[in-house]
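Here is chain A:
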Amino acid sequence: MNALHLMAELIFMPLIAFIVGMMMVLMMRKISARLQRRIGPPFFQPLYDIVKLYGKDTQISHGLIHDIGIIMAVGGYIGAEILLPVPGMEGIAAKGGVITLSYFLMIPSLGMALGVGQCANPNGSIGISRALTAMLAYDIPFILVVFGAAWHYQSTSLIGMIEYQQVHQWGIVEMPLLAIAGLFALQGMLGKQPFEIYIAPAEIATGPMVEMSGKYMGGLFVMQTFQLYTAGVLYASLFLGGGTSFLTLLPKAFLVVALPMSIAFMFPRYKTEDVIRILWKWPVMLGLISLAFIL
Partner candidate 1 sequence: MNKVQIDEILNKVNGIKITHKRKTRIRVDVDADSLPTLLELIKGRASYIHLSAITCVDWIADNQFELVYHVWSYEEKCLISAHTRIDRGSEKNPAKYISVYDLFKPADFFERDIFEMYGVTFIGSPRMEKFILTEWNGVPPMLKDFDAEAYVQETFKWTDYNPDWLQELTDQGGGIAVKPEDIRTAGNTHNMSTHRERDKAKAAAVKANDKMQGWKQ
Partner candidate 2 sequence: MTLLDHLFIVVFSCLIAISVVRNLPIVDKLAPVLYGLILIMLVRMASVAYGGDAYLSSFSLDLLGFKMHWQFTALSWYFAIITLVAALASAVFMSGDWGRQYREGGGNYGMLQLALIVNVFSMILLLGSGDLLSLFIGWEFVSWASFLMMVLSPSKLAKKSAVKYIVYAMTGAMALMVAIVMIYAVNDSLEFEQISIVFAQMSGSSQVALVLLLFVAFAIKMGLLPFHLWQAVAYAETPGPGAAFLGAISSRMGMFTIVLVIVQFIGLGGLKSVGTSFANMQTLLAWVAALTTIIPTYIALQQHDAKRLLAWHGVGQGGYMLLGIIMFDSIGSAGGLMHVLNHASYQAALFMTVVAVMYRTGTSDLNKLGGLVTQMPLTFLVMLIGIIGLAGLPPMNGFVSKWLVYRSLLVNGQPLLFVAAVLGTLGTILSVYKLIHNTFLGQLRLEHQNVREVPWSMLVPMLGLSVIVFITGFMPGLILPWIASVQESVGLPVIAHHLGGIEYAKGGLDMIWVSGILFYGFGVGALIFYFLGGKSKRVHQYDNYAGGHFLTSDVRYHYSNNFYPGLMHLIGTWYRGSFQWLENSIVSVMSFFSVFFENIYRAKQPVMLLLIGVVLALLALYRNLGVGA
């Protein structure tokens, strides 16, 4: 890998993630609009929102950690995108592997938690406490899924996993139960209903976002695009055979994101303990059964 190639990857991998992520946000909002018998936002709406938020004339900060929290939240995802291989660009996926990636995905949460913490707003703190609890809930099935996949493909590197699936069959065919468990975990990871406890506007006024204005809010919007993209591409790489080109990868990723979204708007949110209960019951059970087959 020459330096120039690497530089290009460092720039383009997050950029592609951002652009695709914005389309996923648009898709999400369009799906919700259709279910609610509406038209929904125009095509460039996610971009308008982000530019508008970054273009705010004034914004408040509760201190340096508030700023750093947002930097960590966005930066953590930018780092994670480089660990997530896409067709033609592998980034440094060979140096980290899927365990490192799953740890990287916790850094934005921690960053946001720090930033929100300094806002000194209990709504935000409750939101973070719920978000971390939700992380505890969905990470258990998620890590089982990662374990199963890594064991099955005999590799912790996503490149290796994709190669295996390209040669053999897709993961979803070989490990259907694990794939279903993965979808559950995905729903929790995206924080959509019924696992939407940490935003909960009617209870804690959007929780972590309560004191976010201007570019701070913009950072969180950017983070959401990355989040959707990462979830979609990661799941597609683990179970849907990744892709040899963007033309084959992206439809899978969109499909993966569309599935949780279409059920999300049909449900209220669970309480925190029910989230843990549900996520530790069904997906973990499915994952363990599946692991019993794999091992």
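By our rule, contacts are C-beta pairs under 8 Å (C-beta built on N, C-alpha and C of every residue); 3 or more make two chains touch, one makes a residue touch a chain; residues count from 1.
A quick word on the picks: all candidates are chains of the complex that A comes from, given by their letters.
All values reported here derive from a predicted model rather than from experimental measurement.
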- Among 1 or 2, which touches chain A when you look at the whole complex? 2
- Note on the structure: chain A residues touching candidate 2 in their complex are 10, 14, 54-65, 67, 70-80, 82-83, 91-92, 95-100, 103-104, 106-107, 110, 113-114, 117-123, 125-126, 128-130, 132-133, 135-136, 139-140, 143-144, 147-148, 150-151, 154-157, 160, 197, 205, 210-211, 214-216, 218-219, 222, 271-273, 275-277, 288, 291, 295
